[in-house]
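A short worksheet on the structure shown next.
All protein chains of the complex are present and in place, except for one that has been dropped.
Take a look at chain A:
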Amino acid sequence: MNRDLNLRRRYWRDRLMLLLLGIGTVLALLVLFLVMGYALVNGVAALNWDFFTKDMKPPGETGGGLRQAIVGTIIVDGLGLLLALPIGIAAGSLLAEYPDHPLTPPIRTLADTLNGMPAILKGLVVFVLIVKPMGTFSGFAGAVALGFIMVPIITRATEGVLTLVPKEIREAGLALGLPRWRVILSLILPAARAGIVTGVILAFARAAGEAAPLLFTSFGNPFLTTDPLKPMDTLPLRLFQFAISPYADWHRQAWAAGLVLFALIVLASALARWATRRRL
């Protein structure tokens, strides 16, 4: 009798916890949907064929698009990812696989510091290191700045996932007489692939949303260019400039820029998942 009562109470407690979890989930999703919905409602009006196929118009003139910023975003973000990916994965592998290596503690500290460093400061560093010596703002400099944002995130994510790979896989590989680098490259990294991709997507999304580090690196450009050594336009940068402008048409286009940026990131994530899916 007593035990039955106890059991009933436990069932109720279970239901209560489930309810709390449900409320938490709804609250979190609500914010996401609010942001997305607001961007959608405000941005969709400015989305048309011209938006993707025409460059921006001078202030005051209505119409035009943001082709130059969309193309620039793809180039700058892609180049940044290309730079950050090998460095981040290599550093993460070192941290996870060689805990006794003398470079491990300084690299871990560096990654954490870099992670906590404001993005605009990274832009400033790149300005001094690349823009000044090259004598011009450039898409390449912007890519390096975004790379600075991605590297520490990829590093720490890679380290985290690699430590989750069972040590039996390492030992089995070594017991076959494989060199250590081969075990890491051919057995451990593939086993951790899904987790690494998640980390890379997070890093990419984070960097792709940044406008601050691009202000004095890629600088912006109202005209289309595919030369990464020239100043290049990007969506976050354009969004920022349009949003603080006094023109209603630019405000609408800023919303649309946000929407397109969001879609680009989702598309890139889906592509990354697809390209690294299990083939077996």
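Just so it is clear, a contact is a pair of C-beta atoms (placed from the backbone, for glycine too) under 8 Å apart; a residue touches a chain by one contact, two chains touch by 3 or more; residues count from 1.
Everything that follows uses one rule, which is that contacts and distances are computed from a predicted model.
Asks: For the chain not present in this complex, what protein name does its UniProt entry give, out of "Putative iron-regulated protein", "Amino acid/amide ABC transporter membrane protein 1 (HAAT family)", "Phosphate import ATP-binding protein PstB 1" or "Ketosynthase chain-length factor"?
Replies: "Phosphate import ATP-binding protein PstB 1"
Asks: Which residue, A:40, A:74 or A:169, contacts the hidden chain when the whole complex is considered?
Replies: Only one of A:40, A:74 or A:169 touches the chain omitted from view, namely A:169.
Asks: With the full complex in mind, choose from A:187, A:200 or A:261 the residue touching the hidden chain.
Replies: Only one of A:187, A:200 or A:261 touches the chain omitted from view, namely A:187.
Asks: Suppose we count only contacts with the excluded chain; which residues of chain A make the list?
Replies: 99-100, 166, 168-180, 182, 186-187, 190-191, 193, 278, 280
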